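Accompanying notes for the structure given below.
Moving on, here comes subunit A:
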Amino acid sequence: MNTLCRAALAAAALAASASCWAADKLIGITYYIEHPVVVELLRGFKDSLKAEGIEDGKGYRFETQSAQGSPVTAAQIAKKFAGEPFDLVLTLSTPSSQAMVSAVKDKPIVFAGVTDPLGAKLVGNLEKPGGNVTGSKDAPPFDKVFELIRATIPNLKAVGILYNAGEANSKSQVDQIRLLAKAAGIEVFEVTVAKPSDVQAAAQSFAGKVQAIFCPNDGTVISNFEVLNRVQLETRIPVFAADVSTVNRGAVAGIGASFYQGGLNAGRIAADILKRGRKAGDIAVVVPDKFDTAINVKTQQALGLAIPESIRQGAKLLGQ
Partner candidate 1 sequence: MIELKEIEVVFNPGTPIEMRALKGPTVCIDRSEFVTVIGTNGAGKSTLLNVLSGEVSPLRGTVKIDGADVTRLPTHARSYAISRVFQDPLAGTCANLTILENLAIAFRRGKRRGLGGGIDRKLKDLARERLARVGLGLEKRLDDKIGLLSGGQRQVVSLVMATLTPVQLLLLDEHTAALDPRTADVVMKLTQEIVAEQCLTTLMVTHSMRQALDYGTRTIMMHEGRVAIDVQGAQRTGMTAADLLKMFETVRHEQVTDDSLLLSAAA
Partner candidate 2 sequence: MSMTALLGALELGLLTGLLALAVFLSFRVLNFPDLTVDGSFPLGAAVCAALIVAGANPYVATFAGAGAGALAGALTAYLNVRLKILHLLAGILVMVGLYSINLRVMGAPNVPLIGTHTVISDIESAGLQPKYALPLLFLGIAAVAAALLTWFLSTEIGLAMRATGENPRMSSANGINTGRLTIVGLAISNALVGLCGALFAQSQGSSDAAMGSGMIVIGLASVIIGENIVPPRLMVLAVVGAIAGSVLYRLVIGFALSGNVIGLQAQDLNIITAVMVGVALVLPRLRATLKRRSAA
């Protein structure tokens, strides 16, 4: 083996062993794929911890790993974290959380950005999880959004929904909306998309069939929301969202718990575990209870949509 190889290996070994020095507390963070939602969750998480004095470099070290969309890499990250002396692990989104929960049984895991932790078998019980896992659950307020749609569109007969049937989060959302619609006697047109480039055709297929489109918190649709927005303006069918940042991007109105809020909640749980010695299994999964209503004024004017004053009051006005 020539000198170059030997030098490279030595450097790598040194770098690897450097991680053993720290007497700092180690916080592991992992997410499945780069996504604006992840950015918001992380921001909330880190801000919340900062407020409690937990910051990277000040007695704590943060290690962040991304699976970059590969399930095998997510598994490898989970196994890596399992063997290293982390004091706490934050996992964002369902696939990364499942991989971590499978691999790590002896360290506290806090999840965020998961819609159905019970269905995903991350915890057995939302009030008292009992194991080493807890976290902050997404709970888009469908009932409220549905009411919003009905209040805004008086002659509502049909609603269109597009989502990726392959996303666990989305399927549970759509199931709930279907039930709500059925109870209210409103027809639902569902179109599935398998990848972001399918969004345009799917959205255009609603023309003439529905009076409103509901955009769930679906990674595939949200990542290509600009296209959906364009179709909204072309077909003049208003798009409603279950999350405030989507309204910011152009949905005419929506109600949501912000992902930033979800991150804050996860941070608070983490601080409880790290600073106040609580056990993850004793901390109830946090379900958001504060929701913001948001209206995109620019879209509203472009569509010529009238929004009842009762809703405008107290709503965040975006897009101005």
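Picked so that all candidates are chains of the complex that A comes from, given by their letters.
Some points to look at:
Note that in this section a contact is a pair of C-beta atoms (placed from the backbone, for glycine too) under 8 Å apart; a residue touches a chain by one contact, two chains touch by 3 or more; residues count from 1.
Just so it is clear, the structure is predicted and the values come from calculations on it, not from any experiment.
Every candidate listed (1 or 2) is part of this complex; the one in touch with subunit A, counting any copy, is 2.
Considering their complex, residues 2, 5, 12, 15-16, 18-19, 31, 34, 63-66, 68-80, 82-84, 94-95, 98-99, 101-103, 119-122, 124, 165-168, 170-171, 194 of subunit A touch candidate 2.
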